[in-house]
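Only one protein chain is missing from this complex, and each of the others stays in its spot.
This part shows subunit A:
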Amino acid sequence: MELTLSLGIGVLVASGVWLAMRPRTFQVIVGLCLLSYGVNLFIFAMGRLVTGAAPIMPKGGFVNPDAYADPVPQALVLTAIVIGFATTALFLVVIMAARGFTGTDHVDGKEREQ
């Protein structure tokens, strides 16, 4: 499971970084999305990988923490997803505006001279 997850994160981040460096705004935004997926999975994995364990512990008494998943990274990743989604949506609007102003989807607002 560890290998699969780390490979998944690696592929997502690598593709994201490559796409974010591309000259088209659409490629940049897809790259940023992939990057944020990779980062979110990474946060999730920082709570250690356990299967079939609930993150919410019962009230009162002694609980064995080993039988439960760490709830903090799950709460963090939820916040990160919400914030990332909102800022990506905003970025999309700016990209549309830039396309309207410049008439091109190049990130610099003009095509490179041949």
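Everything below uses one rule, namely that a contact is a pair of C-beta atoms (placed from the backbone, for glycine too) under 8 Å apart; a residue touches a chain by one contact, two chains touch by 3 or more; residues count from 1.
Everything that follows uses one rule, which is that contacts and distances are computed from a predicted model.
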Inset, instruction - Given the choices "Cytochrome c oxidase subunit 1", "Peptide/nickel transport system permease protein", "Multisubunit potassium/proton antiporter, PhaD subunit" or "L-lactate dehydrogenase complex protein LldG", state the protein name listed in UniProt for the chain not shown. - result: "Multisubunit potassium/proton antiporter, PhaD subunit"
Inset, instruction - Identify the residue among A:Val11, A:Met57 or A:Leu90 that touches the chain left out of the display. - result: A:Leu90
Legend entry - Contact footprint on subunit A, counting only the chain that is left out: 20, 25, 28, 32, 35-36, 39-40, 42-43, 45-48, 59-61, 72-73, 76, 79-80, 83-84, 86-88, 90-91, 94-95, 97-98, 101-102, 107-109
